[in-house]
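Mind having a look at this structure? Questions to follow.
Removed from the display is one protein chain of the complex; every other protein chain stays in position.
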Amino acid sequence: MKARPADRIFFGFSFGSAALIMVILAAVALFLIIRAMPAIVANWQTNSLLTTGPTAGFSSFWAYVGPLLFGTLWVSLIALIIGAPIAIGIALFISHYAPRRLAGILGYLVDLLAAVPSIVFGLWGIIVIRPLLLPLTQWLNDHLGFIPLFAGQASNTGSTILAGSVVLAVMILPIISSISREIFLQTPRLHEEAALALGATRWEMIRMAVLPYARSGVVSATLLGLGRALGETMAIALIISPSIGVSFKILTDGSNAQTIAANLALNFPESNDLQRSALIGSGLMLFVVSLAVNFIARWIVSRSTPGRPKRQRKDGRSAVPSNATSRVDAVALGGASVSGALEGEYE
Amino acid sequence: MTAIVGSKASTPRSGNPGPIPNSLTTGQLPKLVELYVGVGALLVVGGVMLLLGFNVGGWIFLSIILYLVALGVLSSIAENRRKATDRVVRSLVVIAFLLALAPLVSTLITVIYKGIGELTPDFITKTGGAAFDPATLKVTITAGALQAILGTLIITGIAALMSIPIGILTSIYLVEYAKPSSWMARAVTFLVDVMTGIPSIVAGLFAFSLFTIIVGPKAFSGFSASVALSVLMIPIVVRSCEEMLRLVPHDLREASFALGVSRFSTIVKIVLPTAIAGIITGVMLAIARVIGETAPIFVAASFTDNLNVNPFFGPMQTLPVLAYTGYKFPGQDIAASVASSWGAALLLVIIVVILNIIARIVARAFAPKGAR
Partner (left out) sequence: MKFKNAAVVGAVALTAALALAGCSATSTPSASTTPTADAGVTYKVDPTLTGTLTAGGSSAQANAQTAWTAAFKAQATGVTINYDKSQGSGGGVTNWLAGSYDFAGTDSSLNPTQVTSAQTTCGAGGGLDIPAYLSGVAIIYNLAGVSNLKLSSATIASIFELKITTWNDPAIAADNAGVTLPATPITVVTRSDGSGTTANFTKYLKDTQPSIFTQANGTAWPVPGTSGQQGGAGVVNTVTAGAGTIGYADNSSIGSVTAAQVQVGTSKKFVAYSQTGATNAFEAAATAAPTGTGDLSETLDYSKITNTDSYPIPLLSYVVACTTFKDAAQAKLTKAYLSFILSDVGQKVASVNAGSAPLPTSILKEAVKSLALIK
């Protein structure tokens, strides 16, 4: 195909944008490394700027960020375990189970929740979730306290990892579910109808036609949710009572793991220069975590998606002829399926 | 459904000498079986718990378990394994949905309930202020959010104007132009992955440091906050748009190329409109994510109670900052501070709702006509 001027300009723009992103993001990374360096190389046992305040009592930078790394992963993992299945369930419900008219409203409601700022989730967690979970906390601690997860002195205030994770799970719900929903709605209509025509139950159809097609996208959505969970600051800082250390307990006040982002926000204002370096260094570690998590996820996607062995290969299976055909098919099925396959036009 | 369904058909194969069995509907549980089993489970668990000690959370939780087990068993006996799985999964999906709806609705109700009383015309149209009475030395604080509303719109607006084109163009580059193996595509994907987990305060520090280099120490400005928000926003836009563009069937592109349409026109006329709903969702998520940020705003734009509409000079306030400071640094009248905090939160939600509606209308205008 011949390149026309519009083509070349457009290519130039999109190439330029990609290059610009590289420059910006590389600059941020560089900035972090430069700002973090003094604390990474400092002697934490003798430097008087580090032996007081938030960094007191840690023998080195790594001793400080190690438990924080653990805490970040731990809290995000619990939030993801609670939140991701529910979010995918919501997405499935809206895309494949709910009546069409209702689906539009529900989809909108979930989108709306993505709009609630984290400070509000934090306040909501304090006034609603903390007291709500107190009886459960006490019960789990009394009856299942032999499991390390539920061990320790049960919280009296509600500022537990459990409460923080529940709020975090609610916060990542809208992200995971709205993207998953869009992706479920993009499933080739013919695949779904073929499955149903062969006598598959709805679940079998979803398992055979929808999920394989959507897997990569759902993993991406989950990762975006995880990204938010990893970097979430204010809600966790408001709810969880932190102590920097490796602890699996989720029902206590006094021995909760702390996350990097919350620790950063809590201690940054009152810190001196070197402590600020240490905190920025911990932020740098969050980059490493995000990278590792994304890398693992991409690996999972490329291994487990038969139809899309590499993300970049253009998918040969999505043989959807056109919008119009799938519309007709949807109508032919008596409107049982959500129509508007390519749009997610459920309003 | 025929009459047989209405009878007590939980064991339709038990040789019930009723009407002649209809081969299409035998082996089916009644239409409302989920409802019956659900109510049954609630009653049974409730009854047992009344004897042993009642508690709402445990009641609902155990009822759900009993319900799923009973439904599964009933359906595998009366129907078959496949249908049993189908019913259980359907129930799980609905339960997941109801479970999720509770906190979501609770959040919204809390924000509306706590914030609605604060949303007076004065709160929306006036800048917050303080009146000083020289006779008593008393300072009376009046709540007002105009400076924060304008600040939010200006800062987020500029951030969106910068990030959305860059983000969409980059995802177009990644999906439509770059070879998957090219180092550029790999590098961009790598950096975008890394940046999804950037702590927001770090983005603020970066932007502020950048601007102190450019304009000197007094670098607090709405614009530097916008840059901070862009750093947070771009990876989300790229990530979600990339995913949506990849979902556009390749056949559409090939059909277009086969007709001799240029790549530019194919992207603009075929690919983007097909993916527009997904892209808009992604963009709105990105906006919603950054519009509620507090930390980068007060690092890069500092804090003020005064009205400032010049994004390039001086501190600016935003609604989340107003909400945060109202809670964390309440004035002497703690209740009033917290109330204005909720008012700001509700305003923020309303703004995002309006933006969402506008975005949907835009998406509708650009979407392919066949899908209406």
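As written, the chain order gives the labels A and B, with residue 1 at the start of each chain.
Note that a contact is a pair of C-beta atoms (placed from the backbone, for glycine too) under 8 Å apart; a residue touches a chain by one contact, two chains touch by 3 or more.
Small disclaimer: the values here were computed from a predicted structure and weren't measured.
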item	value
Full-complex contact with the absent chain, from A:G71, A:P242 or A:G281	A:P242
Residue, one of B:G40, B:P165 or B:G314, that touches the chain absent here	B:G314
Residue, one of A:G16, A:P38 or A:G53, that touches the chain absent here	A:G53
Among A:S95, A:T137 or A:S159, the residue in touch with the chain that has been omitted	A:S159
Candidates A:T72, A:S165 or A:S255 - the one touching the absent chain	A:S255
Residues from subunit B at the interface with the omitted partner, ascending	129-132, 134-139, 141, 212, 216-220, 298, 302-306, 314-315, 321, 324-325, 327-332, 334
Missing-partner contacts on subunit A, residue numbers	49, 51-54, 56-57, 126, 130-131, 155-157, 159, 237-238, 241-243, 245, 253-255, 265-273, 275-276
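Note that only the chains that are shown with their structure count from here on.
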item	value
Complex contacts: residues of subunit A adjacent to subunit B	1-4, 6-7, 9-11, 13-22, 24-29, 31-32, 35, 85-90, 92-94, 97-98, 106, 108-121, 123-124, 127-129, 135-136, 139, 166, 170, 173-175, 177-179, 182-183, 186, 188, 201-204, 206, 216-217, 220-221, 223-224, 227-228, 230-231, 233-234, 260-261, 264-265, 268, 280, 283, 286-287, 289-291, 293-295, 298, 310-316, 318-324, 327, 340-345, 347
Residues on subunit B engaged by subunit A in the complex (per definition of touch)	55, 57-58, 82-83, 85-86, 89-90, 92-97, 99-100, 103-104, 106-108, 110-111, 165-167, 169-170, 172-174, 176-180, 184-185, 187-188, 190-203, 205-206, 209-210, 230-231, 234-236, 238-240, 243-244, 246-247, 249-252, 257, 260, 262-265, 267-268, 274, 276-278, 281-282, 284-285, 288-289, 291-295, 319-320, 323-324, 327, 341-342, 345, 348-349, 352-353, 356, 360, 364, 367-368, 370-372
